[in-house]
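Of the protein chains in this complex, one is absent; all others appear in place.
Here is chain A:
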Amino acid sequence: MDVQRYISSGIIENHITGLLSESESREVLSAIQQHPEVKAAADALQVDMERYIQLWAAKPPAGIKRQLMDRLHKNEAEDPITAEPETFTANTNDDTFSEDTGSGLGLNLSQLQIWQYSAAAAIVLLLGSVVMNIVTYGNSGNYQQQVVSLQADQASLLAERDALKEQLDFAQKENGVMKDPSFKWVRMPGVGKHSGIVATICWNPQSKETFILAQALPEPPADKQYQLWAIVNGKPIDAGVFELGSKAHTVQKVKAVDNAQVFAVTLEKKGGSPSPTLEQMFVAGKVAG
């Protein structure tokens, strides 16, 4: 893997801001584990982000912390009404006592009863509200899960659509090259011991655009790459390296070629050479006319 290119691809930025899909994130995490440079870059980006965000810090209203801690306590305490029965007992005692002292205290008695009923009603309401809270909270969890899964669906559909669009664009471009009459097609048969293989050049002498279709070249070793040369008056001019693998069956754009009598492909070290290694020439072909 080209670590510098990976770091500059922007994928680590997307990763730390939490914008990648799960599978993409896994890839980045394994790159972080394998390459210390990638890990250093990811760490540095996180520190930058934290410091930038700290610049925008704003003190929240003072009451929030207390509310929050109260909610934690509420969550922790499974049984919030253990203290209640004692209150009831006290009231009942009071009540008995009042009845014994006779009817002269009737007014006080009914006030006491009102308080008792209100307290009982308040406790019932409180219990009801606790139950409702629990139910509502449970429901909101469901909705959140639904939202999350719908969002994930939508994101994967979008990604699929973008990938298809890219393929379509590419196919249209490829189609355009095939149809354009100003393009010359140059067939490059195998040279020497490589007879039997073939690659094709598609070259526009006016616009200088050059493409290669390398469907029949053997896959190069990992440290090597094929390089295209345009031969002008006997001198080879570099026309760029190209890849095989998944790209072998597509038309790949190479460097613009100004003028050429012959095109040839050699196997060179990765990234290309300044001049061709002639004994590693695989295919070559003359431009017609």
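Operating definition for what follows: a contact is a pair of C-beta atoms (placed from the backbone, for glycine too) under 8 Å apart; a residue touches a chain by one contact, two chains touch by 3 or more; residues count from 1.
The rule is short, and it goes like this: contacts and distances are computed from a predicted model.
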item	value
Chain excluded from display, named as in UniProt, from "Ethanolamine ammonia-lyase large subunit", "RNA polymerase sigma-70 factor (ECF subfamily)", "ABC transmembrane type-1 domain-containing protein" or "ABC transporter permease"	"RNA polymerase sigma-70 factor (ECF subfamily)"
Given A:G18, A:G138 or A:G196, the one touching the chain that is not displayed	A:G18
Contact with the hidden chain (one of A:A42, A:L217 or A:A230)	A:A42
Contact residue for the chain not shown (choose from A:K65, A:K173 or A:K208)	A:K65
Chain A residues touching the omitted chain (full complex)	8-10, 13-14, 16-19, 29, 42-61, 64-65, 67-69, 71-72, 147, 162
